[in-house]
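Only one protein chain is missing; all other protein chains are in place.
Up next, chain A:
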Amino acid sequence: MTDETRNPEADSQAAATDSEKERTDMPIDTATAPVMTNTVADGGKATPSSPAPGIDALGAMDALNSLHELNSDRDRMAKRSERGMRAMCVRASWIYGLMAFVYWGVGLMFGGYFYSDIGYITIMAALALLMIAAFVVIIRYQKATGISAFTLAPNKRKAAHDTQFIVASISTTVAQIVLPWIGFAWGFIGGNWIGAVVLAVLTALAIYGLERWHIREWTRVSRLPVVPEEDPHA
């Protein structure tokens, strides 16, 4: 498989994992199945004896270790995703702040306070650039983390029932769509540029705050363990 970054330790690790595979591909149910037949005690008739308790315990321990390994991987991936989202959050906040400011210009035009062909073209070009920038930020997240940008929620089945996560996701998305329109409203009523700048900064801060909350919830849901870390026999 060709990939953009190759690991030079490939062959040595491949050899090591081959032996590991042979060791660990043995299914646990084989290990925990009855392993001896008692042909002496039953007059030569082969009957399965009870499974060796040590093998049962080993199987259970192996299974528990496998499940804990899955938890560790989720933790590592959650950290990777969190780093990418934090980087995206700062850039996105700037973009939405600028968008609120540009919307003020659109609002002025729609309110009939200002119109010129050059102004119209400039504003529309700025809007187009901001939308491209938002798209680029998402692509950069995907490039940096290796996680699909279309992953709307980690652990979908669990996330779908997590009220806090759903509220955080929806609030953030709604804020990103609605808040820049406050700039439009300000322009529509003929508000001045100082107010537009203040609104843009407030929009950026509000979206940043909501994004941080969303990231915290995203990371929490990403880390939900496959199996609780405590000993099930305790």
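FYI, a residue touches a chain if its C-beta (ideal position, glycine included) is under 8 Å from a C-beta of that chain, and two chains touch if they have at least 3 such contacts; residues count from 1.
Going forward, contacts and distances are computed from a predicted model.
Enquirer: Looking at UniProt, which of "Amino acid ABC transporter permease", "ArsR family transcriptional regulator", "2-oxoglutarate ferredoxin oxidoreductase subunit delta" or "3-oxoacyl-[acyl-carrier-protein] synthase 2" names the chain that isn't shown?
Expert: "ArsR family transcriptional regulator"
Enquirer: Based on the whole complex, identify which of A:Gly119, A:Gly146 or A:Gly190 touches the chain you can't see.
Expert: Hidden-chain contact among the options goes to A:Gly146.
Enquirer: List every residue of chain A that touches the chain not included in the displayed model.
Expert: Residues 1-7, 9-14, 17, 20-21, 24-25, 27-29, 32, 56, 59-60, 63-64, 66-67, 69-70, 73-74, 76-77, 80-81, 142-143, 145-148, 150-151, 154-158, 222, 226-227, 232-233 of chain A touch the chain that is not shown.
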